[in-house]
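All protein chains but one are shown in place.
We call the chains A and B, going by the order they appear; numbering starts again at 1 in every chain.
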Amino acid sequence: MSALVNVPESAAPGEIVDIKVLLQHPMETGFRTGPDGKLVPRNIIHSLRCLYLGEEVFAAELFPAVTANPFFAFTLVAEMTGQVEILWVDDSEEEHRETRTLTVG
Amino acid sequence: MTPTRRQAIVMSLALPLVLRVRPALATPEEMQAEIDRFTGGAAIVEAGVELKIPALVENGNSVPVSVSAESPMTDDDFVEEIAIFNEVNPLPNTVRFRFSPRSGRAEAQTRIRLNGSQHVTAIARKSDGTFHSAQVNVIVTAPACRES
């Protein structure tokens, strides 16, 4: 499962920066029938979190109404140089992680 | 007005060939019940939240949504959460965003699925325990000549 994460390379202290995340996932709703006429089991990413300097700055709870290959854009306040971590969990309950460095100064 | 034969044929192109058994759809009442669970029955101020969804959507499978709430986003006064509700999808819950003062802004974008034209509601819960909302009416058009 891959992810595209866009974090600006650098920012000034106190600057509000835009973070964009695109995740590769079918977001199977659990309401659709397959070719055999049976319901396709639900398989969605249900949780997305963004940690900056080790603390949660943004999170999303996803329901089946979020589109396949989900896209998120949000902001955080640049404080000091450190890691921006994107963590997400789907119905397999395995946690996935992508990390970027935000350089502040 | 009775459609002409030509119109009837053209219209049939846009519709699925076979009627399918669909899961039960959410209703405005179910949406309201879910909103009540989110707010705990507290009063909601219909201001201070901006919900942006294009008025006309080309495909309900991917509807761009942008939501924001007015807030200084300080430790004492910030938006904790914004929840988005719909009234026609199988489930009234759509997506929820959780913020912190370090988010900088109570603002997020995503893309959602809308099973038909409907009202979509965004409700923000602030750190002082108040709730604020915005609602938009979305018209969803279906693409023609679908797969099934």
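Basically, contacts are C-beta pairs under 8 Å (C-beta built on N, C-alpha and C of every residue); 3 or more make two chains touch, one makes a residue touch a chain.
Criterion: contacts and distances are computed from a predicted model.
Per UniProt, the protein behind the absent chain is "L-cysteine S-thiosulfotransferase subunit SoxA"; the candidates were "L-cysteine S-thiosulfotransferase subunit SoxA", "Metal-dependent hydrolase", "ABC transporter permease" or "Formate hydrogenlyase". By the touch definition given at the top, chain A reaches the unshown chain through residues 2, 4-6, 20-22, 24, 26-27, 67-69, 71.
With the whole complex as reference, residues 9-15, 17, 54, 56, 58-59, 61-62, 64, 141-148 of chain B touch the missing chain.
Throughout what follows, only the chains that are shown with their structure count from here on.
Averaging C-alpha coordinates per chain places the centre of chain A 20 Å away from that of chain B. Contacts from chain B toward chain A in the complex involve residues 20, 22-23, 61-63, 86, 89-91, 93-100, 102-105, 107-114. On the side of chain A, the complex with chain B involves touching residues 16-17, 29, 31, 33, 52, 55-68, 70-77, 79.
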